[in-house]
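Yeah, one chain of the complex is gone here, protein chain that is, but the others are all in their spots.
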Amino acid sequence: MTKIVRERARIPRDKTNDYTHKIAADRREFIKEHTGANLSHVAQYSFDPAMVSGNIENFAGVAQVPIGLAGPLHIRGEYAQGDFYVPLATSEGTLVASYNRGMKLLTECGGVKTTIVEEFMQRAPVFICSDATEAREFGHWVVANFETIKQQAEATTRIGKLVNIGQYQVGPLRYLRFNYTTGDAAGQNMTGKATWAACEWIKGAYPGEVKYILSGGVDTDKKHSHLNTLLTRGRRVVAEAVIRKDLLKAQMGVDTRELFFSRQISQAGAFLAGSANNGAHAANGLAALFIATGQDAANVAESHAGINYSQLLENGDYYWSMTLPALIVATYGGGTGLATQKQCLEMLDCYGAGKANKFAEICAATVLAGEISLGCAVLHGDWVTSHERLGRNRP
Amino acid sequence: MTKIVRERARIPRDKTNDYTHKIAADRREFIKEHTGANLSHVAQYSFDPAMVSGNIENFAGVAQVPIGLAGPLHIRGEYAQGDFYVPLATSEGTLVASYNRGMKLLTECGGVKTTIVEEFMQRAPVFICSDATEAREFGHWVVANFETIKQQAEATTRIGKLVNIGQYQVGPLRYLRFNYTTGDAAGQNMTGKATWAACEWIKGAYPGEVKYILSGGVDTDKKHSHLNTLLTRGRRVVAEAVIRKDLLKAQMGVDTRELFFSRQISQAGAFLAGSANNGAHAANGLAALFIATGQDAANVAESHAGINYSQLLENGDYYWSMTLPALIVATYGGGTGLATQKQCLEMLDCYGAGKANKFAEICAATVLAGEISLGCAVLHGDWVTSHERLGRNRP
Amino acid sequence: MTKIVRERARIPRDKTNDYTHKIAADRREFIKEHTGANLSHVAQYSFDPAMVSGNIENFAGVAQVPIGLAGPLHIRGEYAQGDFYVPLATSEGTLVASYNRGMKLLTECGGVKTTIVEEFMQRAPVFICSDATEAREFGHWVVANFETIKQQAEATTRIGKLVNIGQYQVGPLRYLRFNYTTGDAAGQNMTGKATWAACEWIKGAYPGEVKYILSGGVDTDKKHSHLNTLLTRGRRVVAEAVIRKDLLKAQMGVDTRELFFSRQISQAGAFLAGSANNGAHAANGLAALFIATGQDAANVAESHAGINYSQLLENGDYYWSMTLPALIVATYGGGTGLATQKQCLEMLDCYGAGKANKFAEICAATVLAGEISLGCAVLHGDWVTSHERLGRNRP
Partner (left out) sequence: MTKIVRERARIPRDKTNDYTHKIAADRREFIKEHTGANLSHVAQYSFDPAMVSGNIENFAGVAQVPIGLAGPLHIRGEYAQGDFYVPLATSEGTLVASYNRGMKLLTECGGVKTTIVEEFMQRAPVFICSDATEAREFGHWVVANFETIKQQAEATTRIGKLVNIGQYQVGPLRYLRFNYTTGDAAGQNMTGKATWAACEWIKGAYPGEVKYILSGGVDTDKKHSHLNTLLTRGRRVVAEAVIRKDLLKAQMGVDTRELFFSRQISQAGAFLAGSANNGAHAANGLAALFIATGQDAANVAESHAGINYSQLLENGDYYWSMTLPALIVATYGGGTGLATQKQCLEMLDCYGAGKANKFAEICAATVLAGEISLGCAVLHGDWVTSHERLGRNRP
């Protein structure tokens, strides 16, 4: 029985040079022809298409995402020190305003202290052994040969350093989580390449029969996991601040005691819900900052995880910390060098080599600002009304 | 003891009209002055700033995120039917190419079947009672008064409909999860406003003492939660396809049996890791599609959750389904009406009223394409090499 | 190639009557012969073996588990009211002493308030449909035919009542979670039988092709799950108390403020760990009480889940609640009628019909006593030293 499939229209490509104004225009024309959609705004980009080779395929133009500015945010980090103006790319009304008022309060309270606790980017192959005993022995062999494995991995990269290999066994499967530092790059590709080289070496050198798959699902790339929360993916960053009782009352209309009372309730709720974050809305600030600065927005999946830990101090002030266990950022490579993205990183003095830690600290401090603002809005009743006032594009 | 805080430079605002080219330019100039960063590319937007009032505050320009086209993707949904060209805004090299090849395979296998299983947008206040018995009785009262609560909530919106109220108790706390349908809007604000009205009514009408907080942490807004996976947030959408054994081998170089073998391993890995998604990388496709079409990119946090369910069929073909339990999309309101975003929705015939279901189906089908492509790349060894070839912007 | 397997010795059975002293003795003799083990103590049971028909197969004797008494524990429940002496069967030194001192404190603080929030026992079949659309439609059909399904299920039992059916879809699979009340029985078998009858009816009556498996893994029987925590398995019970600041200091040497400080830390720890219980050790009290009273000790898996919610009150007293979302108990059927088990239930006035709610309240109140005792021991430094003093059987 045969089945005739009609020829489908293929998106235009230019085999000579696929990154030109011409081929981008051809694609927009193709879309107009096949869907009727006019991509006139999509066409309004301000850079040479050659610039996005390596960032995108079948380039046709750009999404223009509005950027708003928040700040100044005073940060007392190890890398980020001083006042920062933060670019947030979003279309959610009130988001910038909300982060902005949180930043104002934090700054007046003396700023945010930030700490990068540790840093790991992963690729996690799985080795498939003949049985569980063999898998365990294989794991011991990996430990014994770590230095050579490290050499093999690091030979593929100038920057990536293999710090250790976490091992997790299920039946005859040995999942190896290769933990690297990757400098100022996010490092997913770097670690993929390095781990592949290491696995190929292992496969040849191991004195037994062993197969592997380069990712066994415990990386866990582009998805939240409890493993990431426990053992870090990207950077584990803490932002801390002491909120003064008088300033909280004056600016947010909320008493610190009331805030702490409600914290007990939201903690119970987060535990009940099985939430990836027992805070409020880290994803909002991170997504906006990621888009503005050329981060991989898909990493919001991992990066939005968070653990809030607070205490009401004896004097009535409120100690607030937010720990982001899987913050994935880059200041080099990926989308960081694109036209607007680079400029937004420069606004933070975070473009290029040696800046990723600084940028990570700014991300965490920004998240904390959003937590405080939304937490107080919910209590004070501003939440709905401010969306009413500022978020007018709703149906 | 006094502490002198120097006056900090405030971001310029225009009290008369804060959405003009002028004030945007002032802000960029302010940034240049205070940080040295030149925002010349950020300035290159092609719309009237008045358009983003309601979407952003302190508007200064735009992020230009490259858009690539993938497709055609053949979809056999209830709302999306036919061939689609999908705009993906990303800076991750290979992403578009990878989704594109998955779409090609799926299309040649007869396309993707899509189903919207259910739809719920939430706001989840918590009511604080005097003790657990009172909280339980309060919950019964809510059940008994559901129709009136529904009226109160729905009086605030033309579109939102309160379907039911989930109730979860911890100690003296009664968390109410208000589940709405919200038409073609994502609905977070709509449901916030409606629930607030309902809560105010409850507070007055309930014949006992009761306090509430408008969000108790079980919404769970802008964060992944197990609750969302179980009980849906946004839309619960399934994409299904039968991958032909011969086509998979021909196009991806992978045998279906091998793919199914590896599926057992990645399922064990995802369970071990406590992952939000036992598939590969839903966040990639969703983030790119969300940015292109004016969705709230922060919702990648919720939307990237997924459950893969597959079977190897008797004839060697491969049945593959991906269920997205918390896909949050809109075709109306929010960022959907912005310049480039609207055009990208139009490319899919998904702009405006009556299109959200269709767009949700396209999202799910796109995710499935990416799953198949990456799953095969990992097995076939293309994964690292294709990033080497296509993703050249890495350090 | 043949393989000769030697004949293996089979455990003796008596086809006429398998529940006699004789056959039990034969089995012990068989064990002695084949393993050398003398089961003289195992032989020391005080009941007629006929009594355990329906509770065990291949009966050979008993485990003698030491019972200690704790109490009095004052409870102000809806079913349990007054002072109780609680039998705890355990071999962990200090356990009884620890619960006992918690009970003393609680009792002097006015006792424990207990509330049964809701009650559900489940069987959760999965229906396998041809695709996701069909599965959704099947689900709607189930809703429309609920009354008949309920009749079919309830026709198999005098006691079980089908309250509702939760529905959860993954791909073409529709998991139905049948939620019953089961009176004073735990109800796993009752609900299995009833659900099987309902499923058989559905299979015949549904106007489409549908297959089912009686358990699809979302019951979730004999295992903890987040689903249970959210949606209750067995009984959802809350125990609450206000701990007086002065009494806590006097009896435990701990200040309520210090206790609350540490609560923030253990909550963060439980969230970080992905724990089934953000309290201390509910499993200890429950396992001991379950063994003493003929509960199914395997249900400790589900029952030990818990959510602690506390507040430090204005006057310095400490409000403490423990919610057990999946407490599975019986006072009728199963092991409740066995010789010692029945006597232990009688000690609580909890044997037989109409007592399960009362017993559930005692369980929750007991758990709370253990939480307070251990929580304070950890802070005060008694923890290690009391085990040194009381737990002398360690190596």
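Annotations
As written, the chain order gives the labels A, B and C, with residue 1 at the start of each chain.
Note that in this section contacts are C-beta pairs under 8 Å (C-beta built on N, C-alpha and C of every residue); 3 or more make two chains touch, one makes a residue touch a chain.
Worth saying up front: this structure is predicted, and the values here are computed from it rather than measured.
When the full complex is taken into account, the listed residue touching the unshown chain is C:L272, out of C:V163, C:V242, C:L272 or C:L313. The missing chain, though absent from the display, is touched by one residue of C:A80, C:V170 or C:V210; that residue is C:V170. Residue-wise, the contact with the chain that is not shown comes from A:Y309, picked out of A:Y309, A:Y332 or A:F359.
Within the set C:A80, C:L162, C:L248 or C:I291, the residue that contacts the chain not displayed is C:I291.
Within the complete assembly, residues 226, 229-230, 261, 264-265, 267-268, 270-274, 278, 307, 309-311 of chain B touch the chain that is not shown.
What chain A contributes to its contact with the hidden chain is residues 78, 113, 115, 117-118, 131-133, 135-136, 168-173, 226-227, 230-231, 236, 238, 240, 274, 307, 309, 321-323.
As a working rule, only the chains that are shown with their structure count from here on.
At the interface between chain B and chain C, two copies of one sequence, more than half of the residue numbers in use appear on both sides, so the contact is built from largely the same positions.
In whole angstrom, the spacing between the mean C-alpha positions of chain A and chain B is 16. Residue positions 226, 265, 267-268, 270, 272-274, 278 of chain A are each in touch with at least two other chains.
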